[in-house]
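Missing here is one protein chain; the remaining ones are kept as they sit in the complex.
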Amino acid sequence: MKLLRDMLDKQVVDREQVKIGKLDGLVAELRPGKPPRIIAIEVGSVTLARRLGRLPGQWMARLAAKLGGERHARPHRIPWSKVRDIGVDIEFDIDARETAIFDWQDWLRDHVIGRIPGA
Amino acid sequence: MKLFKNCVERLCRACLVMTAVALAACTSSDPVQQQSRTVASAAQTAALVTDAWMAGAAPARYTAATLQSLAETVTGADRQLRSDASPEPGRRSEVSAAMTRLSTAVKDAEAAVKAGSRPQADKARQDLNGAMADLTVAAARYDQPQS
Partner (left out) sequence: MKKLLEISLGVVTSVGGFLEIGSMATAAQAGALFGFQLIWSVVLGTVCIIFLVEMAGRFAAVSRHTIADGIRERFGFNAFLWPLLTTVLVNFMVLSAEIGGVAIAGELATGISFQWWALPVAFVAWLLLWKGTFGLIEKGVSMLGLVTLCFVVAAVMLKPDWKQVAVGAAPSLPSHDTANYWFMAVSILGASISPYLFMFYSSGAIEDRWDKSYLGTNRAIAGLGMSFGGTISVGVLIVAALVLGAHGISQVDDYNQLPLMLIPIFGFWGFVLFVASLGIACFGAVLEIALQQAYLIAQGFGWTWGEDSKPRDNPGFASVYSVSIFLAAIPIALGLDPLRLTVFSMAITAASLPLTVVPFLFLLNDKHYVGEHRNGIISNIAVIFIITLGFVLAVVTIPLQIFGGT
């Protein structure tokens, strides 16, 4: 499978070229008798931690849930059908602001960075 | 593949040799020699910085701070030497006496700079020269094989 080599860890951007993360994981559907099919990609620290091992994955999920609420306990998924272009970056036809991926950056902006003069 | 293995082996051996050489070089140095070199270098620095101040090329505050730090280095080396158990206390004490004289001279120079007194600095500078010569002689005698 060349897909794994070529796609994994590439930069992911939304339709306005905003960087939303790296392609941290791929979700495939196993089909009997046919090659597996990619149905979604995953982005975020939970997926990354899972790549290191089962335990780090569980720790990260617990940590993410504690910090950001239950919906951060599972990785952020973007359906593969939304993919628009694969070049230097992989572009998805979504708007990053509508996902929960940037929740922590938004929190940082609203509570820390934005409060410092000149930001 | 075999060639590669050979290379790696040779590389490892080279590293081991280098490490061994380095370790041998470290452990063989004598504490008295080591300390007298540190002190000699500090004393030369004190001479240079005092000269620079007398020539108006170094600010007083900087000169005084440097001399103070150098005096600490000399005193520290002297103290270390006295606390080390040495097989030949006689010869070592000569080195140590020179160091004590040196640290006094450096402190005098510091006081002179702080007071802004050139004649006093001149005097300290001469003491420094004398003490440095003492240290050179004492360290050389220490180096000589026992006769």
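Residue numbering begins at 1 within each chain, and the chains themselves are lettered A and B in the order written.
Going forward, contacts are C-beta pairs under 8 Å (C-beta built on N, C-alpha and C of every residue); 3 or more make two chains touch, one makes a residue touch a chain.
Bear in mind the structure is a predicted one, so any value in this text is a computation, not a measurement.
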Chain B residues that touch the omitted chain in the full complex: 11, 14-15, 18-19, 21-23, 25-27, 37-38, 40-42, 44-45, 47-49, 52, 55-59, 61-62, 65-66, 69-70, 73
Hidden partner interface residues of chain A, rising order: 6, 8-12, 18-22, 24, 43, 48, 51-52, 88, 104-106, 108-109, 112-114, 116, 118-119
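Note that in this section only the chains that are shown with their structure count from here on.
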Centre-to-centre distance between chain B and chain A (centres being mean Cα positions), rounded to whole Å: 60
